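Report on the following structure.
Heads up, one of the protein chains got dropped from this complex, but the rest are sitting where they should.
Moving on, here comes chain A:
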Amino acid sequence: MTNIFEYAPAPESRAIVDIKPSYGLFINGEFVDGNGTSFKTVNPATEEVLAEVAEATDADVDEAVKAARRAYTRVWSRMSGAERAKYLYRIARIIQERGRELAVLESIDNGKPIKESRDVDVPIVAAHFFYYAGWADKLKYSGYGETPLGVAGQVIPWNFPLLMLAWKIAPALACGNTVVLKPAETTPLTALLFAEICQQADLPPGVVNIVTGAGDTGRAIVSHPDVDKVAFTGSTEVGKAIARAVAGSDKKVTLELGGKAANIVFDDAPLDQAVEGIVNGIFFNQGHVCCAGSRLLVQESVADEVMDRLKRRMATLRVGDPLDKNTDVGAINSAEQLAKIRELSQVGEDEGAERWSAPCDLPANGYWFAPTVFTGVSQAHRIAREEIFGPVLSVLTFRTPSEAVEKANNTPFGLSAGVWTDKGSRILSMANRLRAGVVWANTFNKFDPTSPFGGYKESGYGREGGRHGLEAYLKGADA
């Protein structure tokens, strides 16, 4: 297809961010060197090394937990909810004030398009702190009591680095807990900038501690005996390991894990809207979304038409520089993730599915994967069963609503699902029958601080967001 519309580059300036050559750990309100080695974080769009970041050892994690415990006992659990709220409001305001800086840094370290970090991630981050700030002095109305748990150990993924931090830290602090949080090893920079924001807000030392590192650091947090609560977002495999590690302890756990969401399109759906929803469902954030609509279930009678429109739409997606304001699809977050996406896509071809990728020029450096769709996929194919976590859509067809439900629920996951139809009663019956924690009807990938998010089955347990999100950080009404 010839490109009718040539776009001039519209890069967002990166001058607004000041990336230091190296970063330490944020423990007890200060940046410290730590006892371990360091690792590099790179810009996935260019492979440029951005900074050296300290790798926290067991001893460093222990220091962070001690600081969190001290802050909990001496300061944070004694402070009134109204005062805690003021700190959270301050943080929310600073996030808004420094929003541009956070968005640019997020796009540089993660590879996501600036229009997403600027218009989705950062605004929801600020909103999340505002929302939970308001709960801090109203917990007695929550239904979950008002007794905090103590020290929360939190481990978050690389797909929404700052947003996942907000989902973890805001409710924890509002409920009176203190935290030790580990950002993902490929995206530590916005969490470290958040540490600076905590300093600017004069948050008491030790209430928030940020320790960087990889799997070993995460394990040290999860298994630390003085951690009362573990919150994890990431892979189902690691989630299971965490569930095993905390067995027999008193630790409270919430896990937000993988998914393989069905996005179901009926023949009476408004097809142009549905196609936008399909594209948003799987190509938003390069498909690095646990609730991505990675399995398209389309009613047989409209399958050809939907595929034609979908391919036409995919051909207009602009893949490239994350800092360009026109970019729709950015860089794959790491070489490792790119290898996984390539491997599973190859398996898709080997197992007999038909592959089609949007025609687009990919930059020479960095990690890239063209938006891709597989047709002729059967339920037994690995690309229909396993989470690819990339811009790869598997298409299956169905004839009846029951068949759609059967296929949609035929997965160990249960995080999200989508339904597209003009018939109200069908929407409600599908919403009832789909075993998933979030059902988007005639929309997809919508998030809000007031709306609980989390899965059924092997997508984990517990909810983040909304009133329900408080339960994970309080002892309960009977305590």
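Basically, a residue touches a chain if its C-beta (ideal position, glycine included) is under 8 Å from a C-beta of that chain, and two chains touch if they have at least 3 such contacts; residues count from 1.
Just so we're on the same page, contacts and distances are computed from a predicted model.
Asker: Can you pick, from "Tryptophan synthase alpha chain", "Proline iminopeptidase", "Sugar ABC transporter ATP-binding protein" or "Aldehyde dehydrogenase", the UniProt name of the chain not shown?
Answerer: "Aldehyde dehydrogenase"
Asker: Using the document's definition of touch, tell me which of A:81, A:99 or A:452 contacts the absent chain.
Answerer: Within the whole complex, the residue contacting the unshown chain is A:452.
Asker: Touching the absent chain: which residues on chain A qualify?
Answerer: 127, 143, 236, 239-241, 243-244, 247-248, 250, 255, 257, 412, 427, 431, 436-443, 446, 448, 450-454, 456-458, 460-461, 463, 466-468, 476-478
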